[in-house]
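Beneath this line is the structure, given in structure tokens, with notes to follow.
Only one protein chain is missing; all other protein chains are in place.
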Amino acid sequence: MSLPDAFHEIAKRVNNWGRWGADDEIGTLNLITGEVVREAAACVRTGRRVPLALALREDGVQTGMIPGRVNPLHVMVQINQEIFGPGTVACSDDAVTMGLQAATHWDALSHVSHSGRLYNGRPAGSVTAHGGAGFGGIDKVGHLVSRGVLLDVARARGTDRLDGGHAVTPEDLEAAEELAGTRVRAGDIVLVRTGQMRLCLAGDRHAYGHPSPGLSIRTPEWFHARDVAAVANDTLTFEIFPPETEDLWLPVHALDLVEMGMLQGQNWNLEELSTACGETGRYAFLLSATPEPFTGATGSPVAPVAVL
Amino acid sequence: MSLPDAFHEIAKRVNNWGRWGADDEIGTLNLITGEVVREAAACVRTGRRVPLALALREDGVQTGMIPGRVNPLHVMVQINQEIFGPGTVACSDDAVTMGLQAATHWDALSHVSHSGRLYNGRPAGSVTAHGGAGFGGIDKVGHLVSRGVLLDVARARGTDRLDGGHAVTPEDLEAAEELAGTRVRAGDIVLVRTGQMRLCLAGDRHAYGHPSPGLSIRTPEWFHARDVAAVANDTLTFEIFPPETEDLWLPVHALDLVEMGMLQGQNWNLEELSTACGETGRYAFLLSATPEPFTGATGSPVAPVAVL
Amino acid sequence: MSLPDAFHEIAKRVNNWGRWGADDEIGTLNLITGEVVREAAACVRTGRRVPLALALREDGVQTGMIPGRVNPLHVMVQINQEIFGPGTVACSDDAVTMGLQAATHWDALSHVSHSGRLYNGRPAGSVTAHGGAGFGGIDKVGHLVSRGVLLDVARARGTDRLDGGHAVTPEDLEAAEELAGTRVRAGDIVLVRTGQMRLCLAGDRHAYGHPSPGLSIRTPEWFHARDVAAVANDTLTFEIFPPETEDLWLPVHALDLVEMGMLQGQNWNLEELSTACGETGRYAFLLSATPEPFTGATGSPVAPVAVL
Partner (left out) sequence: MSLPDAFHEIAKRVNNWGRWGADDEIGTLNLITGEVVREAAACVRTGRRVPLALALREDGVQTGMIPGRVNPLHVMVQINQEIFGPGTVACSDDAVTMGLQAATHWDALSHVSHSGRLYNGRPAGSVTAHGGAGFGGIDKVGHLVSRGVLLDVARARGTDRLDGGHAVTPEDLEAAEELAGTRVRAGDIVLVRTGQMRLCLAGDRHAYGHPSPGLSIRTPEWFHARDVAAVANDTLTFEIFPPETEDLWLPVHALDLVEMGMLQGQNWNLEELSTACGETGRYAFLLSATPEPFTGATGSPVAPVAVL
């Protein structure tokens, strides 16, 4: 079995291998220039900060369906321990075990391979048990601050939440862009709201997981045309799930991460942001969303904040 | 044994209990207003972003001296797994176990207690094995973006690195403030550079750990007078270690976290930032340093970024 | 709220505090003498070995109902790693994160307290986040080999599996003892089979969990009268759950662990053993069931083996 021709045709059109040199490990993040960041800073009007991460807790979004993607197990290793003797200052310390893709996270470019290749044509075998991602690890990102644009597809379509079977198309993105009143441009981080997170926030993790609305296989070309730096949304699977075409699983992952070299974010909570943008009519902001620099990791939890 | 009178006298002068209400769990972070954030955004000139986190890796800064504060154990739980059958798109996933205070981190207000009390007078017993910090957890922070000011004490004193026995005094802070060319004000996040991180970066974790320069017991009053929102530095212990006064261990922790309700950051890498600020002569910037929202945690790793 | 008088009356009758000295931390394990072990060895007839542990895997018996009691997350940290260079011998290594009470396990005496006390009258506060069980840790056991006796209550009652609401009584134990053809005596480890494990093995972890048959509050006196060394069974909760008396939760735990100082085992798979004993008509054997010596732990996974 191999991927269908239709996939490979799109792949050619969005491919960025070599665009930033043969050794590049960050792909479209190269598009975030100092100029882009200055413009992002200029988007700050009220100084309101909106957090976009889900709480990190044992009853998080994972249901056990994906092996190894475990919700955070937070434990105390010291509780009011008077380290230096009775009556002294007391300290509490904690530790955690968690799947790096379990909660609100970024996929690193190394998260996905197809046909034996990672982004920039590197062998899939660059990822090993000992050391993790030898190429395209999340630690290569360093910093991730840019202009963020909320494309509120649910609102643009007049609903709180898209149906589970709704594939978000380029037309949907453009309708939301029109609602946003700003044009998506090179170096932007695009946040696509489907409203699916409302299921999770209401406590139904299984319904949240699938069926899930998400990005259509047609969207990578749109993001490529706009030279977007990264895309995140409010679903578990990022792309529509089950997929649009039978037996073509995770095509958007393969196109975004492997072909384009573009980071994807999942499980972002865009509800408060949607409200805030709706109130002001402004959908562009400074977005700060630097992943934790785990050496050789194929993803990382992130605590993104939009500054409006 | 109890804490000496000298401690309690300072404690009274810097105490903020009740200042933001009896139920407040974030202390001096209340000082970060929309106005402060707008001014922070206005500090962005070149759009250069400087990351301040250490790499998260198994050979991190911890040496085993502090039980339970374990360096990150990063493991792969899937490697190029063709989840949906041979020849399909392949995924790699990872997991981690780590001490939340092991690397570049924020201490939550609940991290320390003294005399049976946490910040705002809450009982130390609010921290339990089941649930962690019932009060003052790091998850209460939500977002942490403000104006950052680098007080480069090492440079102001004409050295690369302060001696292990150097207690950073208010006078040191003011000399560095003069070098910075900006006055520290309400809502700022102050980054104090001692240069101690150079030992760690050179590979000597033991020397980095102690003896360590760090903040003097006299500094909390200075931070209180300026109404600083949070303070971070480039050492393992934050305050000078061993301490200035025999048998008075961790007094700065107790004053900052318990009395003032002010977050502390440790193990921040300020070397590149020092160079960048030195080149431009500008020591104020937009600082984005939101902790990961672990429910009930007494601290969190953070990947801070300064935007210049 | 406090425990009812009925509980305290039984408690008095089964209490072993001080019986083996004020410093004793192993309780009824003191009853396993060299003589008992020699008799256990004499039970070996065919040399057949029957393992009693469940597989340790991510889809284990835990359903997430008990916070922190996580199924094993097994991960590879090296896969065929040629540590000493290409073409050399290659090694694979693994790591695990798991709840110590998550699978087939022993409860240590420190696992439960009531009215502020552990076994032998020690303060419940002997268990701390830093160091775990300062008294009655599972590491104090050292070794656990004795004569095992299967009391196959399900078979004695002519069923494969007791109903969820069935409290196993002393009368049930004596009927099973008669079936076993041997009298339970001092130092024995008694394995009580309810058949509830069949639900788990059939894949229904939720039904396995509760409602569950299990030991009645009347059984501790029976075990005390016989001077049993330890008791294990094939349920998640050990005792009947929900309990026999409203608002008296886990009374058997409190009587066995705190008052008697007798180890309890849970989630033991007694199905193959039941078949083997049924075939031969012999229900006594050498039982080897030493817990892993985790320092300061309140329980431990165990891989028990019956040698027939």
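All chains are identified by letter, namely A, B and C, in their written order; residue positions are counted from 1 within each chain.
Methods note: a contact is a pair of C-beta atoms (placed from the backbone, for glycine too) under 8 Å apart; a residue touches a chain by one contact, two chains touch by 3 or more.
The structure presented is a predicted model; accordingly, all values stated were derived computationally and were not measured.
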Message = One chain is left out of this view; which of A:95, A:277 or A:308 touches it in the full complex?
response = A:95
Residue among C:6, C:96 or C:201 that touches the chain left out of view = C:96
Task = Check each of C:143, C:183 or C:206 against the chain that is not shown and name the one that touches it.
result = C:143
Remark   = Considering the complete complex, of C:112, C:191 or C:263, the missing chain is touched by C:112
Request  = Kindly note down the residues of chain C that lie in touch with the hidden chain.
outcome  = 1-3, 33-38, 40-42, 44-51, 53-57, 66-70, 72, 74-80, 83-101, 110-114, 124-125, 127-129, 132-133, 139, 142-145, 247, 249-251, 253-254, 286, 288, 290-299, 301, 303-305, 307
Key: On chain B, residues whose C-beta touches the chain left out of the figure   = 58-59, 64, 67-68, 70, 73, 75-79, 81, 92, 97, 128-130
Ask   = In the full complex, which residues of chain A touch the absent chain?
value = 67-68, 73, 75-77, 79, 95, 97, 129-130
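Please note the rule applied: only the chains that are shown with their structure count from here on.
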Ask   = At the chain A/chain C interface, shared numbers over all numbers used: above half (same) or below half (different)?
value = same
Key: Gap in Å, rounded to a whole number, between the CA centres of chain B and chain A   = 27
Request  = Express in whole angstrom the distance between the two chain centres, defined as the mean CA positions of chain A and chain C.
outcome  = 45
Task = Going through chain A residue by residue, note those that touch at least 2 other chains and give them in order.
result = 67-68, 70, 75-79, 92, 97, 128-129
